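Here the complex is missing one protein chain, while the rest keep their positions.
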Amino acid sequence: MSNKHSNWFEFVKGIAKENPVFIAALGLCPTLAVTTQTINGLAMGVAVIFVLFFANMFVSLLRKFIPSTVRIPAYIMIIASFVTLVSLFLQAFAPDINRALGIFIPLIVVNCVILGRAEAFASKNTVSKSLVDALGMGIGFTLALTLIGLIRELSGSATITLQFAGLGKIFNFGQPILDDPNIVNVTTLIQNPAVVMIMPPGGFLVMGILLGIFQNSQNRKAEREKKRKQELAKAAKAKANTQS
Amino acid sequence: MKYYLKTIFPLVAIAVFFSAMLGVSYYFLEPIITETQRREEQDALRMVLKEASEFSAVTNDAGFYYEALDSEGGILGYIFREVTIGYGGEVVTLVGITLEGTAEAIFVLNADKETPGLGYKITERAWQNQFSEISPDRIPLSKAQFDSYGFEAITGATISSVAVTKSIAQAFDRFDLIVSEDNDGGNDE
Partner (left out) sequence: MEFNQIMIIMISAIFVNNFVLSRFLGLCPYFGVSKKMDSAIGMGFAVTFVLTMAVLVIHPVNLYILTPLGLDKFLQIIVFIFVIASFVQLVEILLKKFSKGLYHALGIYLPLITTNCAILGAAFIVVQENMSYVEGLVFAVSAGLGFTLALIMMAGVREKLEMADIPKAFVDLPISFITAALMSLAMFGFLGIV
């Protein structure tokens, strides 16, 4: 079945229909821990895209070489190598992101999204399809994390941090903070941000509400499908009755 | 036996290949990483004693600290990296004291364990600036002292604020140690 779908389908499914965070609820640990600032969510997402891309590439390349009994340890080792690479790159070129993401960088190894795609897709598909799948899932993951980070940061500290390796600024929408060249005081939209939002309870809460929203749309879709099938069945039955 | 070899061999091959790849990558990235770390350290130190052109790390009886040097190698002052206990964990502060014994500036390096929005505000430069030129006998170490000495603690985060002032006091203590070791010092506090 996977051979029949076009490359575009494989790419888009990771973003919407099978979004790893909101639909499949995978990779939850970094999702909640890292999204205290928008840029952190974005950076973690990009790191995951990198690892996903190369892990899928190598798992697919070696899929005939790795025996099934040891496939999980093999996949984990491949993933761990690229995670180490990411960690080294961050240490060298973006130390502040490295510090902000902390132990969740090595924890990318056990991110269920990456292992899940390797096991479910890359081990059974061609390299090109696996790469497309990796990009789609990775971008879906990144969008989810950036969204959560944006919501939490804005409501929790009234800022939007878009600063990476010294470039970019922090946009402040709360009480003006003086004397810091990195902060751009836009306006005071939010007088007293709800600090709890950038703390663990806030993370769980935002995730719960977003999951509820997505589950609602899934339910509605399923109901519409059901109704459509019922209408078709009724019409077929009516036709059969009139004919007999 | 052959079955075991057949299953283990790919695993070992992958392990060796990827470890080697990582080793090579590290070989090329390591100098960049060291340089980045050094630059980060220098940037932090410069926040505290701006006029210095370079810093040299020293370890002696007074512990570990930095000497801030001007372009000719003369000592402008000292920078102390103090670790104190805040509300949620350790707070790391850099305190710069000039040769004359006045506090030039402070910079909170690490306050990640403090409560965001409350104790974490000790990382705001505007709040830290009030401690420039602070006199060593008027360092507030309690809420009452903050009021009487004319400083502002972070509202609702006294413990975090005191963690910072404690590091200033510790820095001055070590400064005295260094000064008393210089036989021809004559610097007064």
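By written order: A and B. Residues from 1 in each chain.
Here, a contact is a pair of C-beta atoms (placed from the backbone, for glycine too) under 8 Å apart; a residue touches a chain by one contact, two chains touch by 3 or more.
Quick caveat: nothing in here was measured; it's all calculated off a predicted structure.
Asker: Of the chains that are displayed, which are in contact with the missing one across the whole complex?
Answerer: A, B
Asker: Of A:T84, A:T142 or A:N172, which sits in contact with the chain we cannot see?
Answerer: Answering carefully, the residue with contact to the hidden chain is A:T84.
Asker: Among B:Y65, B:Y87, B:W127 or B:F146, exactly one should touch the missing chain; which is it?
Answerer: Reading the full complex, the residue touching the unseen chain is B:Y87.
Asker: Which residue among A:S128, A:Q215 or A:Q230 touches the omitted chain?
Answerer: A:Q215
Asker: May I ask you to list the residues on subunit B that touch the chain which is not drawn?
Answerer: These residues of subunit B touch the chain that is not shown: 15, 18-19, 22-23, 25-26, 30, 87-88, 115.
Asker: Hey, which subunit A residues sit against the chain that's not shown?
Answerer: 25-26, 28-30, 32-33, 72-73, 76-77, 80-81, 83-84, 87-88, 103, 106-107, 109-112, 115, 196, 199-205, 207-209, 211-213, 215-216, 219
Basically, only the chains that are shown with their structure count from here on.
Asker: Take the average of all CA coordinates in subunit A, do the same for subunit B, and state the distance between these two points in whole angstrom.
Answerer: 35
Asker: Sort out for me which residues of subunit B touch subunit A in the complex.
Answerer: Residue positions touching the partner: 6-8, 10-11, 14-15, 18-19, 21-22, 25-26, 29, 32-33, 36-37, 40, 115-118, 124-126, 129.
Asker: Along subunit A, where are the residues that touch subunit B in the complex?
Answerer: Against subunit B, the touching part of subunit A is residues 36, 62, 65-67, 69-70, 73-74, 77-78, 80-81, 84-85, 88-89, 91-93, 95, 156-157, 177-180, 193, 195, 198-199.
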